[in-house]
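Every protein chain but one is kept in place in this view of the complex.
Letters A, B and C mark the chains in the order given here, with residues in each chain numbered from 1 onward.
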Amino acid sequence: MIGLNDYLILAAILFAIGVTGVLTRRNAIVIFMSIELMLNSVNLTFVAFAHFMNSLDGQIFVFFIMTVAAAEVAVGLAIIISIFRNKKTVNVDDMNIMKW
Amino acid sequence: MVNELQEAAQNTITQWAWLIPLFPLAGVLINGFFGKKLSKTTVGLLACFTVLCSFLLSIACVAQLAGMPVDARRVIVDVFPWIAAGTTKIMFGIMLDPLSSVMILVVSGVGFIIHVYSLGYIENDPGYKRFFTYLNLFTFSMLVLVLANSLALLFVGWELVGLCSYLLIGFWYHKDSAADAGKKAFIVNRVGDFGFLLGMLAIFWIFGSLNFKDIFHTLEINAAVTPWFMGAGTMPVKTALSAATPILGLPLVTIITLALFLGATGKSAQIPLYVWLPDAMEGPTPVSALIHAATMVTAGVYMVARLSMLFALSSTTMMVVAIVGAATAIFAATIGLVQNDIKRVLAYSTVSQLGYMFLACGVGAFSVGVFHLMTHAFFKALLFLCYGAVIHSCEHAFHDAGSHADPQDMRNMGGLWKYMKITWFTFLIGSMAIAGVPGLSGFFSKDEILWKAFNAPFSLTIGGFPLGSILWAVGALAAVMTAFYMFRLIFMTFHGKERLPQNAHPHESPPAMTIALIVLAFAATVGGYVGVPHVIKDMGINVGNESFYKWLEPVFEPAQTIIAEGGALEAIDFSNGGEEVGVQNTLAAGITGLNFAKHGQEGIITPEAGNVAVAHRESENEAAATHSEKQSAHENVALEKKLMNISIVLALLGIFVAFIMYNRNPQIHHDIREGLGVIHTVLLNKYYVDEIYYYTIVLPGRVFSEFFLWKFFDVCIIDGIVNGVALLVRGVSAVVRRIQTGVVMNYALVIVIGILAILAYYIF
Amino acid sequence: MVMPTLTQILFYSTAGFAVLCALLVILHPNAIRSALFLVLTLFAVAVLYILLNAQFIAAVQVIVYAGAIMVLFLFVIMLLNAGETLEGLKHPMRKIFGFLFGIAVLGQLLAIAHVATIAGARQGGVTQEMVAKAGNTELLGMLLFSKYIYPFEAVSILLLMAIIGSVILAKRKL
Partner (left out) sequence: MQLDMTITSYDFSMIWPQIAVVVFLLAGLLVDLLDKRGETTTIGIFSIFGMIVAGAFTIGLWNSAATVFDGMIIVDNYSLVFNLIFILGFILTALISIRSLPREGYNYSEYYILLMGATLGMMIMASAGNLLTVFIGIETLSISLYVLAGFARKREESNEAALKYLLLGAFSTGFLLYGIALIYGTTGTTDLTGIRDFFILSQSGPSIVLIAGVMLLLAGLMFKVSLVPFHMWAPDLYQGAPTPVAAFMSTGAKAAAFAVLFRVLVTALPAMIEYWRPVLYVIAILTMTIGNITAISQQNIKRMLAFSSIAHAGYLVIAILAFNQLGATAIMYYLLVYTLMNLGAFGVLAAMRRKNQANETLASFAGLANRAPFYAAMMAVFMLSLAGIPPMAGFIGKFMIFSAAIKEYSAGQSDMLPLVIIAVTNAVVSVFFYLRVVVVMYMNEPEQDLDSEPVNLAAGLSLIISAAGIFFLGIVPSYALDFIQNAILNLPK
């Protein structure tokens, strides 16, 4: 039988991959996708817990996370579009006019 | 019935004492907000008028206060509750007692004169309106400081006067040196404020209040408090104050008072935090007179005097205060010997005189310290204003003559007396007052300080001499130097060969300025007669009286009692946690003088019983004191007379040396000869003495003070430390800010590292 | 030797597939490919949701996440022509650090996930029978409109903000 920990370990791996993506990629859109990966791993954790606890609250939480993620993506991509208009790039390490 | 009515009528005026600071505040608001629409004259006159109102109301209030019975002379007007924390509330209000009454008279009185003087001085400056707004703001802040009924409100005034000082030092901000001086004053004062703040918070957490009334009351009855340190529970306040701290095992009260004293050294320019004051002379001269000589810099002395009860509890702190005061007095005086910038001489002289005030406070003679504060306010304000007049007129004269000579450098002057006779004469009075020429105000206060220092209640001896006599010697030496450099100043500026640039014709200042000078000269002359020491009366010269000391007596009496008890509190603290200690009552001398120490007795008390025992012994002591006083009164007076004669001789010696060294010009000899014929003969005969003086005493001294004390110690070490700390913080800052690379991934990495660290702390 | 059950086979193969695709998301230099691999990952996770009896969430995952959101991603990538970026030429150290710390995060999270247990937690009262009877979606709907009515309404304002915000930022001419 597949236990809770199997799901959690999978979620942990996906989360760590997401974090690594944020830390290593330059392309803002890819960074953003890595964050989506992290959120998915959180969702998986929630659903797994909910399943093994016979509770639906976790699934509701996932529902809200998805909604918020959708909103975040919409705003995030809009920001990326507006920055691309000005700078013609989506690479985050080209965006450091403000520092120190 | 009639009496009651009278009393009610009497009280009404003091009940309005809180208006005193509000008049200048009104001036600030009106001039600050509508100054642009008002004419220059209106602004200036309004500023003067508001301060005059404060002065008149102060006089009325003090008169009322004097009419009250001695014990009732403390009027507290709570305007509204300020900070409510826990059960006690800090009230926002004023406290009028003999000490603050002296201060408000000095502040508003001298302040008013300087306001009037400024009407003339600052007349053609584009910052005229700004200047008067700041000056009013300062007067308001200073009055708040001295009238504050709580340490917190005092701190408010403390910070505000600091701010005003800061703004006024940099008044001519287009000069880089002015802006730098402002910065320096600011940084140095922060160090002091840090100490003040810590001390204040510690007091709050022990006493549960910052109201002076509560603090004094708690101390007087040794009430039970719940102090802040761990698991202490409720205990008598003196036990709490005597708790040993980890810092060198010193008792808490010593740490607190030392922290407060650090604040005082910052504001009152004492070693090690004096460096800002000479630089502060970059401000306009009336500012130097009002803020950096007469009033604000004495705030530290006022604070120490105000908290005299607390300071008296720690003989260590008292000793530190006295030693720092004496050291500053001599140290600043030596530097003053060689400066050529007039204002710098006066600035170092101020530092030196402030040192005297702390010396007085340190040896327990708070009222003498305050007395010197007052007389110093008169004569130092006078001196500054005179030199303001000199500089003012030289500046214009030099300018008209097309010269770029420095109008503050006395080497560019000489022989000015005939151009500005009033200024010369008033300056002479001021100089004689500060030099301690008998009959002028400075003599009475300085002499009394030296006498008290000689009788300092310290058991410490250095090389067989009691600390007191060393303090006296240092003070006396500084007095010689004071007399010397002041008269050097006079001779180089007003007498001797004219070294003015060609075609420069200085002239007397406008009447607004000269009137101010005359009034102050009058005050500097007669101001001392309110506090003539009784020894003079004993000598049969029945001038003036001791009313000043009597007036302040109720304020300092508790502190004197504590000192007379021989620092019982601290004697307990120094025991190594033991139950019983011997109280060296030989420490106890206090106001009654050396003789008291001889008749002291040794007692064994336990900490708990300490206060009881002390109280019990108090009556015995008093009896003993009276007895011994009678017994040795004669001997005592003789000693005091002797010391007084020494100091008179010393003052004259200083003047004399200055005269010899700086007045060799025949032209001036001629002028002086008529008044000082005998001395002139001596001068003629001992012409080579001048050279001997010069090469044996003056030159080495000059090299020492100029190159070591001033250039090396002052400029390198003290400035170096101040700037170094600032530089270090900035350097660290410049490195730390580099973390902020501007790249998102690095920021994310820092977040991840943070989270990893937190989790690792719990997982592993 | 115990034969793996169908669930086990399904779980491990889906999980492996998800991890592989996720790795390719962050490793593939081409952003369009990355996005497509992310879609695959999302599908794999949706399969796991079904294994966990969360049919509604699985459906939302496919329709909203993989369907709508990822299409938006792809659209933006193509619109900006941002697919063909050459990755990793600048600052190789940053990349190395990134991977190192990613592995450290993985280690810690695994240590936590490894020992996680629901023992002691308050158990929900929603049994498999109830789900079988009323259906996952209906139960969720009931909850949403009873206990979770406040967040449900609040999130509508959040979405409104997102709509207004996206328009104001991305519209070419205002």
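Here is the rule we go by: a residue touches a chain if its C-beta (ideal position, glycine included) is under 8 Å from a C-beta of that chain, and two chains touch if they have at least 3 such contacts.
Quick caveat, the model's predicted, so the values are computed rather than measured.
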Chains shown that the absent chain touches, full complex: A, B, C
Query: Looking at B:I221, B:I247 or B:I751, which residue reaches the missing chain?
result: B:I751
Task: Identify the residue among C:T5, C:N81 or C:T117 that touches the chain left out of the display.
output: C:T117
Field: Hidden partner chain, touching residue among C:P29, C:G67, C:G107 or C:P151
entry: C:P151
Task: Identify the residues of chain C touching the omitted chain, counting contacts across the whole complex.
output: 108, 111-112, 115-118, 120-124, 129-130, 133-134, 139, 142-143, 145-151, 154-155, 157-158, 160-162, 164-169, 174
Statement: Against the hidden chain, chain A presents residues 8, 15, 18-19, 22, 28, 31-32, 35, 38-39, 41-42, 45-46, 49, 53, 55, 57-58, 60-61, 64-65, 68, 71-72, 75-76, 78-80, 82-83, 85-87, 92, 95-99
Task: In the full complex, which bits of chain B touch the chain not displayed? Write them out.
output: 32, 80-86, 89, 92, 152, 155-156, 159-160, 163, 166-167, 170, 173-174, 178-179, 182-183, 186-187, 190, 193-194, 197-198, 201, 204-205, 226-232, 726, 729-730, 732-734, 736-737, 739-740, 742, 744, 746-748, 750-751, 753-755, 758-759, 761-763
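Everything below uses one rule, namely that only the chains that are shown with their structure count from here on.
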- request: Provide the C-alpha centroid distance between chain B and chain C, rounded to the nearest whole angstrom.
  value: 72
Message: Going by the contact rule already set, what residues in chain A reach two or more other chains?
response: 19, 23-26, 93
Junction residues of chain C, two or more chains touched: 94, 97-98, 101, 105, 112
Query: How about chain C: which of its residues touch chain A in the complex?
result: 5, 7-8, 11, 15, 18-19, 22-23, 25-26, 31, 34-35, 38, 41-42, 45, 48-49, 51-54, 56-57, 60-61, 64-65, 68-69, 72-73, 76-77, 79-80, 82, 85, 87-88, 90-91, 94-95, 97-99, 101-103, 105-106, 109-110, 112-118, 121-128, 136, 139-140, 143-144, 148, 151, 155, 158-159, 161-163, 165-167, 169-170
Message: For the complex, give me every residue of chain B touching chain A.
response: 737-738, 740-745, 748-749, 752
Query: Considering the complex alone, what residue numbers of chain A touch chain C?
result: 1-2, 4-21, 23-27, 29-30, 32-34, 36-37, 40, 43-44, 47-57, 59-60, 62-64, 66-75, 77-82, 84, 90-91, 93
